[in-house]
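Here's a structure for you.
Missing here is one protein chain; the remaining ones are kept as they sit in the complex.
Now for subunit A:
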Amino acid sequence: MTDSKYFTTTKKGEIFELKAELNSDKKEKKKEAVKKVIASMTVGKDVSALFPDVVNCMQTDNLELKKLVYLYLMNYAKSQPDMAIMAVNTFVKDCEDPNPLIRALAVRTMGCIRVDKITEYLCEPLRKCLKDEDPYVRKTAAVCVAKLHDINAQLVEDQGFLDTLKDLISDSNPMVVANAVAALSEIAESHPSSNLLDLNPQSINKLLTALNECTEWGQIFILDCLANYMPKDDREAQSICERVTPRLSHANSAVVLSAVKVLMKFMEMLSKDLDYYGTLLKKLAPPLVTLLSAEPELQYVALRNINLIVQKRPEILKHEMKVFFVKYNDPIYVKLEKLDIMIRLASQANIAQVLAELKEYATEVDVDFVRKAVRAIGRCAIKVEQSAERCVSTLLDLIQTKVNYVVQEAIVVIKDIFRKYPNKYESVIATLCENLDSLDEPEARAAMIWIVGEYAERIDNADELLESFLEGFHDESTQVQLQLLTAIVKLFLKKPTETQELVQQVLSLATQDSDNPDLRDRGYIYWRLLSTDPVAAKEVVLAEKPLISEETDLIEPTLLDELICYIGTLASVYHKPPSAFVEGSRGVVHKSLPPRTGSSESAESPDAAPSAGQAAEQPAVIPAQGDLLGDLLNLDLGPPVSGPPLAASSVQMGAVDLLGGGLDSLLRSDVGGSPAMGGSGFTAPGPAAPAAMGAPLGSGLGDLFDLTGGVGTLSGSYVAPKTVWLPAMKAKGLEISGTFSRQVGSICMDLVLTNKALQVMSDFAIQFNRNSFGLAPAAPLQVHAPLAPNQSVEISLPLNTVGSVMKMDPLNNLQVAVKNNIDVFYFSTLYPLHILFVEDGKMERQMFLATWKDIPNENEAQFQIKDCSLNADAVSSKLQGSNIFTIAKRNVEGQDMLYQSLKLTNGIWVLAELRIQPSNPSFTDLELSLKCRAPEVSQYVYQAYDAILKN
């Protein structure tokens, strides 16, 4: 007989041939023909055309042939129900056959034919078979009830088969018991409410007895059924445990695990103080360990389950670390699981051993595994604090190997270690930086960039490093782009003076040239944050980050408890509860562990602490400070204007220029509420003629500029006349007078330096002490030529508000140090607060109303502005020039009420109500009420009002 005989293609001719053979008189030939048909059917060929001919062969006393025909029937009956009826008589007859094998075969097959008409005929034979004298027939019939229930549940109930099935639980034959249990368990699942299984101490006792005599597979059914039982008290739980424990040494791993499952569940009810509890715990470890010497597939399943058990009850396997050490010939999926469990079991006691292993793994050949091993070292460092130092040095050793993927993986985990132990291991940064060039994977690049940004102040060439990444910005992955953006913003906030250009570049790359919404949005958030309030930006971006939690990859305790109930089901392999992957009709009953009785402990497992601080990839996010966020959202921004910032950054500008008109106005220029765009790039103090300035730019900017500039606020806010700040006698002949101005969003300190000494002065420099609003020079003091005796020079020093903040008294006090080639001189001056009023300080009406109500009355301050004879409109426009915006005007009883808002550079809003009485010329005092969440500024706001209105 050749093997290809069954496997020729079913051409039409062949079907005919088979037909002829099936109808042959010779039994042997018939059998061979049916075999051929089965062979064709098995490989998926359609031989349904032979249905009647095959069914004709059914009437035979050859059991082998009969089985084959039945197999054929099971397969095709559904597609040919009418023909299948032809077989019913034979089935019914076979159910009466003296040979139990044939009786069982008939019942088994009939249950598998899902044709209603046949099902009707099944009931009587099934009833008989359930009470058959032969256990083989009974066990088959028990399963058949489940089959019938699957087809027609109502029929099964009506016919009373369920009761018969229940009786079979007390059958003398353990295999019948096991099948009855299996069938009932399945039926019970579709009737969660019915008490089908009716487990009680008596029936449990019967099951436990059958357990000892059953085949291995039957034992599993019974054990799984036991796992659903809820013992009355801890004593009953213990007695069941005692009788289940011997199953732990069974050779069939499925039996072992089903037993483990029962024990794990019932252990919950035992008191931990009980001696028996400890004994039981000890007994659980060896069978779990033994599973690890089985076939790799079983090992894998075992490891997935052990992973859960270890998280729930680390004590069971805490001394078994060695069995989880990886063998070099394990399949990769087993290796990875073992690695995971090793980390979970790592503790101070065994960390040295674990680290030594991990280091060895990191030199293996399999790249995936090596990566995971390196990662594992990082997780050890985070988990076991005492080992962190050793882990870091191990990682450094690995970096020294220069093996590309090892280096990259090591850098990724070192980033995490930095986040767990900030300011502890920066000494390694230098080593990391050496490997910058070899990083080609996004995750490693992102990690490195994060490190550079985070420790920018300690890396001398941080700006160069980041700049080098910026060159290929658009070729980077999103992860790297986002990280680069954040890192450069951090760098800027830490070293503002040198990195202006860089931050501008990255902001424009992120917002204009990128299609990625995440990147763009983050870019805009930083941009606005920097432009509206650098101090807040600093607080936000450089905020202290929450430490990453010890085990971010720990399964959440509630989920873990649920999964423990599913030990030994697929859920334990996927590590997901069935609800997460089961589809369709099968009801998913949420399982939970039984409550512990007789135990003093209220809550179990303190080890399963909630995994707090799920640190996101990107640490720099806006903190949940309501007011700040509120302000951010209240910006009332129009759609982003994409023109000016790009144009501005492309204009050639010197450092001073950039600083002067540059950054602040640039940053501000996309704020839709402000018409002050286009002014960017100009340092000219005082009002500038827009048209004249527009022309030399020679770019599209001119047009834009014409459109938007030239009106309104370009005139700038009120500038007080210069006063002498530092008299010559105090400063060895240097006299400094000056004032403050605000031009299109940039603050300037306008200085006049006069040399009243007899020698030439040079090498000027200026520095501010920390002050209330973080005012700081945005550029060095530039005196281009040495200052000859009796000569004066006018300088406009651009300021920004990203310097260090310290509350001064009075609030607007500014201490300044000026140095020249002669000496260093100190003076202090008061700056008018209105230089800090930002251009987008106009609040929405509703917002104003809400905020006004929201601010408590005790924060309200009343002032009188004396001798001001201006009418309401004049007041309004005058104030608007200094960024105090009138939101509404009302006339009440002959008095004009102006409602105004302004915002300080640090995001503080001040709301004002100004009462003017134009009808009464003799009464020229204005009444000002200010409301602000920071009431201490009110006083200085009033001074600003007073100064502006009186000039």
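Following the convention adopted for this analysis, a contact is a pair of C-beta atoms (placed from the backbone, for glycine too) under 8 Å apart; a residue touches a chain by one contact, two chains touch by 3 or more; residues count from 1.
Assume contacts and distances are computed from a predicted model.
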item: Per UniProt, the name of the complex member that is left out, chosen from "Trafficking protein particle complex subunit 2", "DNA primase large subunit", "AP-4 complex subunit mu-1" or "Histidine-containing phosphotransfer protein"; value: "AP-4 complex subunit mu-1"
item: Residue among A:L71, A:L432 or A:I564 touching the omitted chain; value: A:L71
item: Candidate in contact with the missing chain, chosen from A:A49, A:V88 or A:L101; value: A:L101
item: Selected from A:Y333, A:Y455 or A:F768 as touching the chain missing from the view; value: A:Y333
item: Of A:G160, A:P201 or A:P286, the one touching the omitted chain in the full complex; value: A:P286
item: Interface with the undisplayed chain - residues on subunit A; value: 1, 3, 6-7, 35, 38-39, 42-44, 63-64, 67-68, 71, 75, 78, 101, 108, 111-112, 114, 139-140, 143-144, 146-147, 150, 175, 179, 182, 186, 189, 215-217, 220-221, 224, 249-254, 256-258, 286-287, 289-290, 293, 295, 297-298, 300-302, 304, 322-323, 325, 327-330, 332-333, 336-337, 360, 363-365, 368, 400-403, 568-574, 578, 581-584, 586
